[in-house]
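A single protein chain has been omitted from the complex, and every remaining protein chain is retained in its original position.
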Amino acid sequence: MFCAIATGAVRASRTAIVTGFTGFTMTPRKFEPRHESYESRVHGSFARQRAMNTIGARIVRVEPGEVELELPFREDLTQQHGFLHAGIVTALVDSACGYAALSLMDRESAVLSVEYKVNLLAPAVGERMRAIGRVIKPGRTLLVCTGEVIAVAGGAESVVTVMQATMMAVRGRPELVD
Amino acid sequence: MFCAIATGAVRASRTAIVTGFTGFTMTPRKFEPRHESYESRVHGSFARQRAMNTIGARIVRVEPGEVELELPFREDLTQQHGFLHAGIVTALVDSACGYAALSLMDRESAVLSVEYKVNLLAPAVGERMRAIGRVIKPGRTLLVCTGEVIAVAGGAESVVTVMQATMMAVRGRPELVD
Amino acid sequence: MFCAIATGAVRASRTAIVTGFTGFTMTPRKFEPRHESYESRVHGSFARQRAMNTIGARIVRVEPGEVELELPFREDLTQQHGFLHAGIVTALVDSACGYAALSLMDRESAVLSVEYKVNLLAPAVGERMRAIGRVIKPGRTLLVCTGEVIAVAGGAESVVTVMQATMMAVRGRPELVD
Partner (left out) sequence: MFCAIATGAVRASRTAIVTGFTGFTMTPRKFEPRHESYESRVHGSFARQRAMNTIGARIVRVEPGEVELELPFREDLTQQHGFLHAGIVTALVDSACGYAALSLMDRESAVLSVEYKVNLLAPAVGERMRAIGRVIKPGRTLLVCTGEVIAVAGGAESVVTVMQATMMAVRGRPELVD
């Protein structure tokens, strides 16, 4: 078995393909969006994610194929030891990855999460969490992303969670647009 | 590479080992808890998970190695299409799996999520979500769990999310007990 | 984010939807194949998987949505401690899941693995390994599967590996058919 994700969905201006965690082999990939309104589209959709508003997340940055969100620490989102609940952290980085994917889609596609896997590296404590989602494979139907959550505490940053995710461009379902 | 999770942590009264999804090969496994207060311990720890209270989740059932939680649908927890946000659903089933694991641990251990992977099978819509976590491998240090989220809508039930998770029994860190 | 996998690809005769690991809540799902030659198609494709022949795997059983493979233990497939290498076990259960998915596809689709996650529960030792793949969500484009590998040793069986996988029905690429 092996997956050949159909490419061609995104014109890439990269000089080298994206590679592994910490980019130790090749240079990062740059993507070109498929339409000019990619940024406003992400902002508009994010504003409708009521869960993001409920937990207090906001968009920090939208680039083609990469989105950063931020979540101030809140005690009412913790687990039993006082860390942010893993599911809350997952929600944040899922949205970051999903919008990284949406930023590369055509206007007719809506984004849905197919699946993801997270490793929880360290407790999510600090003043705030930065979540960065990034597309590493932009297929026409499936887009593979990686995400990370960085805890900011007293001026220091550390990665507390990493995600590997599959997002889907859903077409022909008008009720799902954006 | 291959993992031999150290067993022996839990005396199991099963007559056959647990098996795959939908149990198509063997009969489910029954576990015996390591102390009598396993149930109250889970309830006490859950009560301190402020994120669960914030989203409105509650415990339905605690058995040795299996925990069920419930979450009424709430519009302020949705994503952009009006479904419950995947991260909220993940938080629910992560807690179900984590407490399924805690129910089998000794008193000296605290539970932490190491990693998990979810597949999102269908939109999480309906009156409420049932999340069931179950231990399938109770090691002394690592406990492997599976979880599912079932949407209840108009009397019908359907599985909307499945999880495969690794939980850790953390010892020697008094600040983390329960 | 949330994935609504387009269903309708498969007519299901089930009386209740499939559920979680060990099926503790509902009864297993039965699928109807989309064409009569589903079984011979799986056998034909499997025969072309040269890696399966190289490691010595064979098909035990093909049902709509469920496939079982078998691999006799071989010392030349072990890791450093004498267990079957995790990657070999993964190859076996990946093929089982992929062919479980293919058994439900129409004639125009080829199957490719999108992604999978395995937990290695115990060393893969014994006379032989049974790998069972099963579809739990048959979408038109994506099919979600679970898999398990059972070690058979001295008449006893134990689950050594579990998989959660996403398979894709690829259309319009004649070079990939079957």
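A, B and C are the chain letters, set down in written order, and residue numbers restart from 1 in every chain.
We take it that a contact is a pair of C-beta atoms (placed from the backbone, for glycine too) under 8 Å apart; a residue touches a chain by one contact, two chains touch by 3 or more.
None of these values were measured; they are calculated from a predicted model.
Trainee: Could you tell me which of the visible chains the hidden chain touches?
Mentor: If we consider the entire complex, the absent chain touches A, B, C.
Trainee: Given the contact definition stated above, which residue among C:Arg29, C:Lys117 or C:Lys137 touches the chain not shown here?
Mentor: C:Lys117
Trainee: On subunit C, where is the contact patch with the chain that was removed from view?
Mentor: Touch set of subunit C with respect to the missing chain: 45-46, 48-54, 75-81, 84-88, 90-92, 94-95, 110, 112-120, 175-176, 178.
Trainee: On subunit B, what residues meet the omitted chain?
Mentor: Answer for subunit B: residues 1-5, 94-95, 97-98, 111-115, 117, 141-142, 144, 166-168, 170, 173, 176 touch the chain left out.
Trainee: Please identify, in ascending order, the residues of subunit A that touch the omitted chain?
Mentor: 1-5, 7, 16-26, 28-29, 66, 79, 81, 83-87, 89, 117, 119-124, 132, 134, 136-137, 144, 146-148, 150, 157-159, 162, 164, 166
We take it that only the chains that are shown with their structure count from here on.
Trainee: Max contacts between which two chains?
Mentor: Top of the contact-pair ranking: B-C.
Trainee: Using mean CA coordinates as chain centres, what's the subunit B-subunit C distance in Å?
Mentor: Each chain reduced to its C-alpha mean, subunit B and subunit C end up 25 Å apart.
Trainee: Round to the nearest whole Å and give the separation of the Cα centres of subunit A and subunit C.
Mentor: 30
Trainee: Please output the residue numbers of subunit B that touch at least 2 other chains, ranges allowed.
Mentor: Answer for subunit B, listing residues that touch two or more other chains: 79, 81, 84-87, 117, 119-120.
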